[in-house]
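Every protein chain but one is kept in place in this view of the complex.
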Amino acid sequence: MNKILFFAQLRERLQCDEVTLDAAGLQVSELRQQLAQRNERWRKWILEKDVLVAVNQSLAPAEFYIGSGDEIAMFPPVTGG
Amino acid sequence: MNKILFFAQLRERLQCDEVTLDAAGLQVSELRQQLAQRNERWRKWILEKDVLVAVNQSLAPAEFYIGSGDEIAMFPPVTGG
Amino acid sequence: MIRVQEQDFDINQEYQALLNNDSSSGAVVLFVGRVRDLNQGHQVSQLFLEHYSQMTEKYLAQLEQQAMELWPLENVSIIHRVGELKLEDKIVLVAVSSTHRESAFEAAQYLIDLLKANAPFWKKELVDGGKNRWVNANHKDKIAAAQWS
Partner (left out) sequence: MIRVQEQDFDINQEYQALLNNDSSSGAVVLFVGRVRDLNQGHQVSQLFLEHYSQMTEKYLAQLEQQAMELWPLENVSIIHRVGELKLEDKIVLVAVSSTHRESAFEAAQYLIDLLKANAPFWKKELVDGGKNRWVNANHKDKIAAAQWS
């Protein structure tokens, strides 16, 4: 199974801190597609907006394959510093 | 009359902190020529070495005309910071 | 040295820690980012900094490592605050020591440029006397980071 964490405005818009599901074997882009099917709100915020994805705390490209147990995080462009 | 101040290794080599003479109407380069005539030591350190000249506390080029009462300073390239 | 913390930091203490027993650094560059009153056209009165805690320290440690490989540095410190911040509060410190100033300046700019583009922090501002607003990522910051790659 995989934990998927959401941050900042993405977390607020989805009204969700995290979900747990089995994403092993999916590419990052496929996981986004799958989450987008939940409803219109998810489609808009997960798929249409600029979303960064980290796998095991490192930024991962769309074609990256998720492994069993990997920690996934999705978030908007960062604004620290 | 004009005060001419010497600094750092130039002051040490000339064994002189300052001299007073009338340099009004001379160009900076002419004043150097004149001081160089004092003796071999002065010729070497005032003329042959890299010497910067300030007139009234601002760096002045070789062709700058010295005025009556101007404060002149001569020193080696600076090494602060 | 990497720290992500709620409390403020003391610049003198961080300067001392950076240079502890170091006689060979002739140059130290410190960058401090602060909460300022006007941002993206809004009057800011307060800031909340969210972060992805498992990732921030990991990313900043990698960044420090990269800078040490790219320039001949003696030492690097990065401190980033999270949580509630007031106007004029310090947000971030990037401190670099090196024998010569060129590498210290370049590395400090590299570190803050990459931090702003990639480290998982998000700013939520209290603006215009009551509204909450997530800060938009700045296109200029993406360009600044891209110039290093």
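Per-chain numbering from 1; labels A, B and C assigned in written order.
Going forward, a residue touches a chain if its C-beta (ideal position, glycine included) is under 8 Å from a C-beta of that chain, and two chains touch if they have at least 3 such contacts.
Only a predicted model underlies this, so the values are computations on that prediction, with no experimental measurement involved.
Asks: For the chain that was dropped from the view, give me its touching partners among the shown chains.
Replies: It touches the following shown chains in the full complex: B, C.
Asks: With the full complex in mind, choose from C:Ala17, C:Leu87 or C:Ala146 the residue touching the hidden chain.
Replies: C:Leu87
Asks: For chain C, enumerate the residues touching the unshown chain of the complex.
Replies: The list for chain C reads 10-12, 15, 19, 22-39, 87-88, 99, 101-102, 104-105, 108-109, 112, 144.
Asks: Tell me which stretches of chain B touch the chain missing from the display.
Replies: 5, 7-9, 50, 54, 57-59, 71, 73, 75-81
Everything that follows uses one rule, which is that only the chains that are shown with their structure count from here on.
Asks: Go ahead and note the Å separation of the Cα centroids belonging to chain A and chain B.
Replies: 72
Asks: For chain B and chain C, what's the span in angstrom between their mean Cα positions?
Replies: Once rounded, the distance between the two centres reads 48 Å.
Asks: Return the distance between the CA-based centres of chain A and chain C, expressed in whole Å.
Replies: About 26 Å, centre to centre.
Asks: Residues touching two or more other chains, restricted to chain A: which are they?
Replies: none
Asks: Hey, what residues on chain C touch two or more of the other chains?
Replies: Correct list: empty.
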